[in-house]
Every structure is written in structure tokens, then in C-alpha cells.
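Apart from one protein chain that is not included, each protein chain of the complex appears where it belongs.
Moving on, here comes subunit A:
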Amino acid sequence: MKVSLISLFLILALVVGGCATKPETNASVERQELKVDPEILYALTVSELFEDRLPQADGSSLLQVQFAVDVHSNADLAWKVTWFDDTGMTVKGVGEGYRKATLITGQTRYFRATAPHSRVASYQLHLREPQ
């Protein structure tokens, strides 16, 4: 009697445990690697976006991102790379601000950014027009 009661209790516990809501671990929206604000699209086209891992002497590697823009019209550009580790959490860089560049018609400009830590696994590049 006692054994069957314990067994029933264990089965119930397992069923209830299985029904428990699992914590949300995945992003609800897939993150874009490149985000370009519509306001700046009239002035440029992103023609290249590369990423590479730089091998380090201690066996680690650093993510490096390079992008190129073809300029159609004189404009100011603000850009920023946000870094993420393999769990999707942000990794802090040196500063939080956007980097600024002045673009001239006909130019192809190349920009590069290096991840602040070897645990960086992905990134998001945001291009916008400074207000």
C-alpha cells in the first residue's frame, strides 16, 4: 500500500514537472546583423559586410567586422556595432556612442570594428543619419 502510494506520488510529481512552463531562452524576434535606417538609404548602399575571426597568440580569437558603403549623395553617417556572446547577451565595448563619418558622393568608404572580447559570437551593425 505504502509503496504504491509513493509510486503514485512520484508519477504525479513527474507529470506536474513536465507541465511546468520552461523559461524563455530564445529570442522572440530573430536579430538582424545589419540594420539600416530608411532615412539614410537615399545616401548610401551597403555593398559589403564581412566578418572574420582574428586568431590570437593565446589560442583565442576575436570577431572583426568590416563593411563598405557606396555613397550616392553627400551625407553624414552614424554607425555602431553591438556585440553579443553565444547566449545572445550583449558584451560591453569601449563606449556606447555612435561613430560618425562624413560621406562624399561617389565615394566607397570602408569601416571596421573589432570585438571587445573573444567570447563575442555575433553582432548587430546599425547605420543611421545623425539628427
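Rule of thumb we're sticking to: contacts are C-beta pairs under 8 Å (C-beta built on N, C-alpha and C of every residue); 3 or more make two chains touch, one makes a residue touch a chain; residues count from 1.
By our rule, contacts and distances are computed from a predicted model.
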Listed names "Penicillin-binding protein activator LpoB", "Y-family DNA polymerase", "ABC transporter permease" or "Glutamyl-tRNA(Gln) amidotransferase subunit A", with the criterion being the UniProt name of the chain not displayed: "Penicillin-binding protein activator LpoB"
Omitted-chain contact residue, chosen from A:L44, A:V69 or A:A113: A:A113
Contact footprint on subunit A, counting only the chain that is left out: 54, 56-58, 60, 62, 64, 78, 92-99, 113-118, 130-131
